[in-house]
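Removed from the display is one protein chain of the complex; every other protein chain stays in position.
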Amino acid sequence: MDARPDQVASNNRILRQSALESMTPAVSLRSVSRHFGQVRAVDAVNLDIAEGEFFALLGPSGSGKTTCLRLIAGFEQPTSGAVVIFGEDATRVPPYRRPVNTVFQDYALFPHLNILDNVAYGLMVRGEKKAARHQAAEEALSLVALGGFAGRKPSELSGGQRQRVALARALVLKPKVLLLDEPLGALDLKLREQMQSELKALQRRLGITFIFVTHDQGEALSMADRVAVFDRGHIQQIGAPQDVYDRPETPFVADFVGSSNVLPSNMVEQLAGQSVPASLRPEQIRLTDTDGKLIGNVIGSAFLGAANRIELDVGGVRLSVLLPKTAAVPDLGSLVNLTWDDGALHVMRGEHV
Amino acid sequence: MHSKASLGLKITATCGLLFLHLPILLIFVYAFTTEDKSYQWPPPGFTLEWFGVTWNRPDVWEALGLSLRVAAISTVIAMVLGTLCAAAVARFKFFGRETISLLVILPIALPGIITGISLRSAFNIADIPFSFWTIVLGHATFCIVVVYNNAVARFRRTSGSLVEASMDLGATYFQTLRFVIMPNIATALLAGGMLAFALSFDEVIVTTFTAGQQQTLPIWMLEELVRPRQRPVTNVVALLVVLVTFIPILAAYYLTRGTETVAGQGK
Partner (left out) sequence: MSETATVSSRISDSFWRRPTILLLLLVTPPLLWLGIVYLGSLFALLAQSFFSIDEFTGLVRYEFTLKTYAELFRASNFDILVRTIVMASAVTIASAIIAFPIAYYAARYAKGRWKAVFYLGIMLPLWSSYLVKVYSWKLILAKEGILNWLFETLHLSWILQAYLAIPVVGGNSLSVSWTGTFLVFVYVWLPFMILPVQAALERVPPSMLEASGDLGASSSQTLRHVILPLALPGIIAGSIFTFSLTMGDYIIPQIVGTSARMIGQAVYQFQGTAGNIPLAAAFAVVPIFVMGIYLTLAKRAGAFDAL
């Protein structure tokens, strides 16, 4: 927590840029598909993840993000395409031979083993001596601040503690890539925020590639160096959080990441002369007395604590506007003029399927 | 809803439980009666004499020995086959999965006499003489389901991600089997095995069709029931059978306590 986040992000971006140019990617998916019968869970996905990157697979449930993670881990095999890990084709390599470890959503701690043996499990199957593996496990446990818990059973631990054990169990094997499946999904809000920063710090300290799956866009944007947004088996957009948020490439991304307003192409044609959909962030719209760019009818409002959100009907299109707390909230049914700074309106390519 | 049961319900439930247990308790009394010609109640006196008499009966020992051997081997076969089947049904989705679970249940869903006479006609057709192994063949068949039920329940309760986690941490299928799957299903298998043992030890309907001249303990008892010759010895044997079957049942209960709701279901 010593460096300013934006500074770290830009440093990371520079690192990443050079990494992409000079090194082989840590993980790359080459037109990978995974079909379950008629369902195309993952469909012709291409993805390169650089070494040392904190990468998020973001999307709603059923979008294919978890299947993607399972393909990298080796729990699923692609219907077609190749999974390449550090330049080596891992498509036909079973999970126990991949330099990749996973933190499971339900943690998957072995209930019959105590915490120490859970963490030492991977070293045990590798054939390490008891003393050596227990020492390594103790070190891994202290890395996640669970030093005194070695003798307990998983059932005696809280959700947050179990998650740290799962983390230690994966990290003790010194994987080149750590996969995290909804790592914070089962934790309560307070713990989740704490774990977010801990995970981020851990990743920075260890320099390992982290790939994590989440449906929470806030989590993805705050933690990841880069985000891939999934929808119905396809990647809609890959980019740094700021890019994805400010410059969504498709209406789906605009809507899913930060609930942006999506203006239909006919409206954009009137405003900007281009017949493509565009996104407009609710917080970038202002109410104005004089000539606005659009006129809307107020159909609803909600108090959000730090701000007010009003819902508008603009010629059949529904728009949200975020008003600062200091601004007056217009009455229901009144007409308001809307305006925004040039450049706030971000034109997109159409939805690709 | 009231959290307390009405008096009527309490009384009927208690009477129901008594109805289930009093007849078995009666066996305990009769084993000590001095009366040896009839089933007289109340017993005219009590004695330990018949335990000694039974102890010196070679036919009882022989029947007991055969029953124990049949039960042991049938249990082993049923444990292997039932576990394999449970693993396949619980861990895979495949065409015909429902049919397999039905096939496993069929030998106990259909009356035992069907299994018995079917096996007997098959032995006749295939010209297989009756032996120890023909008894085992029948017993193992209907014991599979008991192990299967226990194992399938445990497999379903054991999160599938445990296997994935093990392989993710570098364990092969065989290592995963040894270090993760076996420790997690062991008690369920043991419980299933105990119940299979009790089931086989007690079985009579199928056995009469597959045993030929051999006498298992239940067949010995059945003959005494149809044509009573030594009532006191039968009383003592009945008591012993109750005690011998209670041990594996209680063991199975303690092995699966708190993990499955109904471990022994589907006898």
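Should a chain be cited, it is by its letter among A and B, assigned in written order, with residues numbered from 1 in that chain.
To be clear about the criterion, a contact is a pair of C-beta atoms (placed from the backbone, for glycine too) under 8 Å apart; a residue touches a chain by one contact, two chains touch by 3 or more.
Here the structure is a predicted model, which means the values were calculated and not measured.
Q: According to the contact rule at the top, which chains on display are touched by the left-out chain?
A: Counted over the whole complex, the chain not pictured touches A, B.
Q: Could you list which residues of chain A touch the chain missing from the display?
A: 74, 77, 92, 94-99
Q: Residues of chain B in contact with the chain that isn't shown?
A: That gives, for chain B, the contact residues 1, 3-5, 9-10, 12-13, 16-17, 19-21, 23-24, 26-27, 30, 38-42, 77, 80-82, 84-85, 87-88, 92, 94, 100, 103-107, 109-115, 117-122, 124-125, 137, 140-141, 144, 167, 170, 172-174, 195, 198-199, 202, 204-205, 208-209, 218, 221-222, 225-226, 234, 238, 241-242, 245-246, 249-250, 253, 257, 261-262, 264-267.
Operating definition for what follows: only the chains that are shown with their structure count from here on.
Q: Centroid from C-alpha atoms only, then distance chain A to chain B, rounded to Å. What do you get?
A: Centres of chain A and chain B (C-alpha means) sit 54 Å apart.
Q: For chain A, which residues are in contact with chain B within the complex?
A: 73-75, 94-97, 100-102, 104-106, 108-112, 121-122, 124-126, 169-170, 173
Q: What residues on chain B touch chain A, complex-wise?
A: So the residues of chain B in touch with chain A come to 159, 161-162, 164-172, 175, 179-180, 183-184.
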